[in-house]
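All protein chains but one are shown in place.
The first chain written gets the first letter, and so on, giving A and B; residue counts start at 1 in each chain.
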Amino acid sequence: MEFKAKDIALLLHGVVDGNPDVGVNDVSKIEEGRAGTLAFLANPKYENFIYSTRASIVLVDKDFVPARPLSCTLIRVESAYDAFATLLQMYDSMRPSPTGIEQPSYIGEGATLGEEVYVGAFAYIGKGVKIGNHAKIYPHAYLGEGVEIGDHTVIYSGVHLYAGCRVGASCILHSGVVIGADGFGFAPDGEGYKKIPQIGNVLVEDHVEIGANTCIDRATMGSTIIREGVKLDNLIQVAHNAVVGRHTVMAAQSGLAGSTKLGERCVIGGQAGVVGHLTLADGTHLTAQSGISVNTKANAIMRGSPAFDIAKYQRCYVLFRRLPELYDQIKELENKVKELTEGSK
Amino acid sequence: MEFKAKDIALLLHGVVDGNPDVGVNDVSKIEEGRAGTLAFLANPKYENFIYSTRASIVLVDKDFVPARPLSCTLIRVESAYDAFATLLQMYDSMRPSPTGIEQPSYIGEGATLGEEVYVGAFAYIGKGVKIGNHAKIYPHAYLGEGVEIGDHTVIYSGVHLYAGCRVGASCILHSGVVIGADGFGFAPDGEGYKKIPQIGNVLVEDHVEIGANTCIDRATMGSTIIREGVKLDNLIQVAHNAVVGRHTVMAAQSGLAGSTKLGERCVIGGQAGVVGHLTLADGTHLTAQSGISVNTKANAIMRGSPAFDIAKYQRCYVLFRRLPELYDQIKELENKVKELTEGSK
Partner (left out) sequence: MEFKAKDIALLLHGVVDGNPDVGVNDVSKIEEGRAGTLAFLANPKYENFIYSTRASIVLVDKDFVPARPLSCTLIRVESAYDAFATLLQMYDSMRPSPTGIEQPSYIGEGATLGEEVYVGAFAYIGKGVKIGNHAKIYPHAYLGEGVEIGDHTVIYSGVHLYAGCRVGASCILHSGVVIGADGFGFAPDGEGYKKIPQIGNVLVEDHVEIGANTCIDRATMGSTIIREGVKLDNLIQVAHNAVVGRHTVMAAQSGLAGSTKLGERCVIGGQAGVVGHLTLADGTHLTAQSGISVNTKANAIMRGSPAFDIAKYQRCYVLFRRLPELYDQIKELENKVKELTEGSK
């Protein structure tokens, strides 16, 4: 299916600069552009590529002034990046999407399915599960007893939801996600440990995306909660009774220990960790590989393990890298002071 | 189902202080108490909540003296925390638990199932597998050829056990656990690597709990071994030929490299790592995000990457944080010494 530059410009409220009738049927990165594709230029450091790209159409910011001649057609828009994201969404939504109930699948007693749902082969829908309209449950998904899934939510293959957990509307859970496994709770008992039963659940609110193989443990009591709009990357650990505030983002392989509360719009870097029972204020930013063990104030940016204020950390790390020089300076001072002391006798 | 304060007190060898006939049908956290629920107070820093909680009954340590009037009924016990854990266990054991063989499931030639087992739909039981009495094999579990599972062990949905691995009695393996994938063994071979076949297996002894998406690789030869009572959290890596000693606890996202031996009752913090071929003595404690590359003595507490004695580490880290001041002190000294040197000429 081909689209002409003039039609795309209309869609994106943009202006064509070049041939309005040139057509495209795919998108590409500007540095890998091929004839018949549309690319975009948002970051000035990629500008060089626009003069050599073979893409037929390039989206640019409306005030872009080419430094050299171009062979592509431009569409000038308010924000090339946003316009491109919009196009990707349109492209994505035009892709065929599975519906219906494939066989064999397992649907337990009392389970209810909304309208236009997809249930893949080998999906397991436990007793009393409730699935909203337009939800998609891919093959090998496991929905334990009483699980609830909101409208338009996508559960990819091999997601495991333990009994009693609830996921809101318009969420995406990627393959291998485990929601509601027992929190890691044990009490010392002679030489070993006895298990503290974990009888709570996990609540995932609306518009949440959870990356592949990420784990969110059920609460000991009450709920582990992932608030609206949260985005979790792959291989993340969220321990029992944690609460992740609205629109917070966590990068891959990061982890939250038990009962910790993250505020809204926090950013947790990759491989970073948060110890248990903390409260991180709204907008807290923890850099990659850092580990935090103190509560924070709003919009704090923290680094290190244990973490402290990033500006202070960076000064310290610069000096850490200069320790051999500092050591030499101290040695030099010791020699001089020794000379002075001997001279003053 | 409702329980009265006097019945619960009898069960827990406690004493009622308040209305012996007040009833509860659920448990709650003291800070989220609702009428009709039972909570507990063990940690003094939560004491404030007992004066405002809406929980009907609160378990307290027997010598608790309220500072203000209470609206709840107390049950005084030896240890509020232990008594609560006991109640949770009773509560948990009363929950209905699946049994029987759901269809479709796959049971290979020569496999033997114990009494009162559960095999969920889409579970795969390979040739010659042996499953003990009262074991539960949830949907989408994969038990490769010759796998053995002990009595009362629970294998949750989507656990993968490669051929020849053995799991003891009363274990719990959470969703996404992979037991017995090939150890990471390669020998250089010209410009690339050739695979060293991994022909050993994994042995998991009794009373072990393994968290979601944790991986335990099979041995090159012999066995990777998880000893009795070990508790592993989520997303942990245990490499080939490692041995984890009895009652050792590892927190989420930690990892052991190949052939390392952990003693008994060790504690490995979250995101910590242990390099290969080490021996950590009994009771070794490695703090979160630390990385250890030396053998330890019994009960050593180690921190840092590479890790050393925690007390020494903490002194070093305090000074790391003060490096800008130390730098200023050195500058100041240099100036003074320069003055003195010039003055003494």
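Quick note on the criterion: contacts are C-beta pairs under 8 Å (C-beta built on N, C-alpha and C of every residue); 3 or more make two chains touch, one makes a residue touch a chain.
Please read all numbers here as calculations on a predicted model, not as lab measurements.
Considering the full assembly, A:88 is the residue among A:10, A:35 or A:88 that touches the omitted chain. Of the candidate positions A:176, A:197 or A:306, contact with the hidden chain is made by A:176. Touching the chain that is not shown, out of B:140, B:207, B:231 or B:285: B:140 (per the contact rule at the top). Even with one chain removed from view, chain B keeps its contact list with that chain: residues 104, 106, 122, 124, 140, 142, 144, 158, 160, 162, 176, 178, 181-182, 184, 186-187, 191-197, 199, 213, 215, 217, 220-222, 235, 237, 239, 253, 255, 257, 271, 273, 275, 289, 291, 305-306, 308, 312, 315-316, 319-320, 326, 329-330, 333, 336-337, 340, 343-344.
Residues 27-29, 32, 81-82, 85, 88-89, 91-92, 102, 104, 120-122, 138-140, 156-158, 172, 174-176, 207, 209, 211-213, 228-229, 231, 233-235, 246-247, 249, 251-253, 265, 270-271, 288-289, 317, 320-321, 323-324, 326-327, 330, 333-334, 337, 340-341, 344 are the ones on chain A that touch the missing chain.
The rule is simple: only the chains that are shown with their structure count from here on.
Annotation: 26 Å between the Cα-based centres of chain A and chain B.
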